[in-house]
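Shown next, in structure tokens, is the structure this report addresses.
Only one protein chain is missing; all other protein chains are in place.
For chain A:
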Amino acid sequence: MSAPTLSTRKPSPAPRGHHRPAGRDSAREEFVRALRRNISAHGFLIGAVLCFSFFSWYPMVRGFFLAFQKTEDGRTTWAGWSNLSYVFNDPAFWQAWRNTLLFTVLALVLGFAVPFVIAVVLNELRHAQGYLRLLVYLPVMLPPVASVLLFKYFYDPGYGLFNRIFEFFHLPAQQWLQDPDTSMLSVVIAATWMNMGGATLIYLAALQGIPGELYEAAELDGAGLLRKIWHVTIPQTRLILSLLLLMQIIATMQVFTEPFLLTNGAGPEGSTTTVVYLIYQYAFNFNNYGSAAALGLVLLVVLAGFSAVYVRLSRSSED
């Protein structure tokens, strides 16, 4: 690259605005210097900017237009709102949203509460913490195909491990992934096992930042274990809790890999069809890119709504 050599002669100047112009010559020198600095700076940026332009920014714009276009026999024409109305009139649309919301709620109950409880317990332990932290994060590092197929074996109604465990405790055997009533819960359990390591470790880091004096003060006021959790632990970690809550809602509403691999996407009676799986079906099974993009736009709007609510909440809690 030639750009960096341009500025070899001059020491790089302080940030703009720090120089006092002492005359026309130095002003001109200043301009040349700024120009050189900019050329080399943009030289460093250009690679990443090109990648972003082609594979991120352009697809973003294209996706938006795609939602209002139609491609037939290789010709693209404007379709107006027809893609969106097609999507809204598809019975699978409402089912997919119901499933996605169910997944999100279940994933929050499990994937949000379980890591927090685990982190609180881990934080109390004086031994084996390193080992336990390692274990919690282990599944995150497995290739998804491995963990998902493992769970598929465990869920098998015939020889699966889970029904053996149920049998041991004299509980009725379940159909797990093959029953429309339990299929989504089964997917969530697997997804939680696979993904909760990250949240647990982040909570743990937040818990370790709580000043010990707060607990001491609470004890002097006669607070028991649960009240200490409620009045010290949770308020002290509220910021990170709500941040992760939002991140988790956004992530779980985009769930694809787990149901796709566990139940081939749709599941029994379409009980695990999620919004993103529907996008996938529109685009890659029906070659209907317009409707896929339109549904993507709907998902984007909903997720943006969540983000806005979150920003509002976090602002009002600061006041």
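Everything that follows uses one rule, which is that contacts are C-beta pairs under 8 Å (C-beta built on N, C-alpha and C of every residue); 3 or more make two chains touch, one makes a residue touch a chain; residues count from 1.
The rule is simple: contacts and distances are computed from a predicted model.
The subunit not displayed here is recorded in UniProt as "Multiple sugar transport system permease protein", chosen from "Cytochrome c family protein", "Nitrite/sulfite reductase", "Multiple sugar transport system permease protein" or "AIM24 family protein". Among the residues A:32, A:113, A:146 or A:171, only A:146 touches the chain that is left out of the figure. Check A:107, A:177 or A:232 against the missing chain and you find that the one touching it is A:232. Note that of A:27, A:109, A:128 or A:171, the residue touching the chain absent from this view is A:128.
Hidden from this view is one chain, which touches chain A at 1, 4-5, 7-9, 11-12, 14-16, 37-38, 40-45, 47-49, 51-52, 54-60, 62-63, 66, 120-128, 131-139, 141-147, 149-150, 153-154, 156, 158-159, 161, 164, 193, 198, 201-202, 205, 207-208, 210, 212-221, 223, 225, 228-229, 231-233, 235, 240, 243-244, 250, 253-254, 256-257, 260-261, 276, 279-280, 283-284, 289, 292-293, 296-297, 299-300, 303-304, 307.
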